[in-house]
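I have a structure here, written as structure tokens, and I will follow up with some questions on it.
All protein chains but one are shown in place.
Read from first to last, the chains carry the letters A and B; within each, the first residue is number 1.
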Amino acid sequence: MKYSKTDYSTLSPGKKLAVKYFVVAIILFGAQLLFGAIAGAQYLHPGLFYNTLDFNVVRMVHINAMVVWMLYGFIGSVYWLIEDEAQTELVGYTLGNLAFWILTLAVTVVVAVYLLVQIGPGNQLSLWLINEGREYIEAPRWADIGIVICMLIFFYNVSATFMKGRWTGIAGVLVLDLVALAGLYLAGMFYTPNISIDQYWWWVIHLWIEATWEVLVGCIMAWALMHLLGTPRRIVQTWLYIEVALMFGPGILGLGHHYFWIGTPEYWLTIGGFFSALEPIPLVAMVVHAVYDAGKHDFKNRNHPAMAWLIAHAFGNFFGAGVWGFMHTLPQINLYTHGTQWSASHGHLAFFGAYASINIAMWYIAVQKLRGDVPFDSRLPHAWRWKWALALLNIGVLGMTLALLVSGYEQSFIERAIEGSTWAGYFKAQTAKWFVQGMWWRQFFGYATIAGYLLLVWDLATIGKTVSQPASGADKLPAHQPAVSR
Amino acid sequence: MTEPVFAAHIMLATLSGAMIILFGAFYAFFFAWSRLKNSASHALLAYASYAVFAVFTLVLARALHLSGHWHILIGLILLGYWLAPYGVWRLCVSTHAHEKTQATTRTRQTRNYKFH
Partner (left out) sequence: MNKSPWWASESFWRKTAVWVTAGMLVVLIFLTFDTVKKITAGSQRVPPYSVINKRIYYRLNPKRGFMEPIIGDDAPLFGTRLDEVEAEKLVSSGKMTIQAKNCMNCHTLLGNGAYYAPDLTKAWLDQGWGSELVREQMMVRFLMDPKTNGRGYGTMRRMPNLNITEKEARGIVAFLKWMASIDTNGFPHNFKTIPQEGDQ
């Protein structure tokens, strides 16, 4: 039986843009892993690239590549779903395409400058042209402005498309969320000699990852559930609102867990402790919803890899943000874990579990369309590839997380609790047996993660290519039924 | 405010922190399962999970030397995790109400079935 594969040129404008963003996201994901591996290796072999490509440069590329690829993934995901959701074609393809190329060019230049120029003299010019030297928002000021312009174009495209087509609940949440996302980024752009004020605003990052990103993911998830499982819109949207209320209720003031030790008043100990200790409640409560749904639906779907990654997302979010977040969030314990490998342990699992996984799910949804909507189910040949990619990536990150936890425990115990955080105490912890062991295991699992990534890329490039089946229709599963409002 | 923890308690405190969330989730899981299947044995597991959860919450409070207004937080945690699954379950049933009529009958059954 012959059918025509959907190729790139026949995609709708929004989906075309989405694929571009996805491709760059996948490349930057690879860069993140590569530089992560180098940074990890430098812990074990401090002479590696000493004074040519030092740890600070490597680590900066590692974390920036992550933030940027996830943003690319989110932008791509929104472009992917917006036409289904608004039931109209994207309004500004040319403009969106322009923004994509500007952004991608800017990212390339920024990374090149990071690697080749690295640092500058201590003046404003360095912060404008080379790097700003503030964790996660290192991008030099000129790039900040470029990023905001591209975000504004994206924002225009999204809201104008919804306006022209159909304004849904998901659209409302999404648009407001994008305003907050850009606004927070803008708020981070300033220089002050006062490190306390600097760090107060630096944690706008918290409101990104624990609020706006969670909600963005909520929107994507809502659409994915309608798309993959055919859950009715009314239900999905009600739950999106419930989620926003439950997330933002404790999440906004949960920000206080970053204000314990930066010079801010003592009341933050109480505010941060109380609200962030309640932050996992919605995550736990969602277990109830998951069980309910599992009992009512059979989760039949035509895209097993995407579904598997959505489930990985649910677990990853629960463990990374919920369990690992709560472990060190009370000030009484954070006094010891603050600024140690604990944070790294939590950061790895939370970012991967909550955000990498859902992006990967979207890639599988997109790639299915590109392969002509063939079913990605038990009949799929070479299914071992996506299964092993899933396993290796998740085991790799979980292994790194546990290894870093061991090191973090050792560090907080020796450096913070016993030695009183002196320089000598720091190095005493760094040379402690279990700390070093943890670093070796981290490296090992890092390589497992990279293996999983390579397999993932291979799988995405080939999955479903050899399948020739009629496009949907034969199997009457709710796969890609248009999300109709009821 | 925060009386520093004894060094030796770092492990205990973080471990119980992890167990709180884990068993909070087990409780939620078995709670939902018992309602879904109307099963008493799962309700028992839910109770047991909550008991473990509560014990670890108290262990955490001890390990961290929580005092004064921090006791309120322990109360909130004990209460919040206890009640949240009830709330979410009721929301599930009501929001999915029109999806299948079964769902509503099932609530009525579960209402009669005493969970408290």
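Just so we're on the same page, a residue touches a chain if its C-beta (ideal position, glycine included) is under 8 Å from a C-beta of that chain, and two chains touch if they have at least 3 such contacts.
A quick note: this is a predicted structure, and the numbers were derived from the prediction, not measured.
When the omitted chain is restored, the residue from A:Tyr79, A:Phe248 or A:Phe274 that touches it is A:Phe248. Here one chain is not drawn; of A:Arg59, A:His304 or A:Arg442, the residue touching it is A:Arg59. One chain is missing from the display, and on chain A it is touched by residues 42-43, 45-47, 50-51, 54-57, 59-60, 118-124, 126-127, 130-135, 138, 169, 173, 191-200, 202, 234, 237-238, 241-242, 244-245, 248-249, 252-253, 255, 258-269, 271, 331, 335-336, 338-341, 343-344, 411, 416-417, 419-428, 430-431.
Touching the omitted chain from chain B are residues 1-4, 90-91, 94-95, 97-98, 104.
Criterion: only the chains that are shown with their structure count from here on.
Residues of chain A that touch chain B in their complex: 232, 234-235, 238-239, 242, 266, 269-270, 273-274, 277-278, 280-289, 291-293, 295-296, 318, 322-324, 326-333, 335-337, 409, 412-413, 417-418. Those residues of chain B lying in contact with chain A across their complex are 1-5, 7, 10-11, 13-14, 17-18, 20-22, 24-25, 28-29, 31-33, 36-37, 64-66, 69-70, 73, 76-77, 80-81, 84-85, 87-89, 91-93, 95-96, 99-100, 103.
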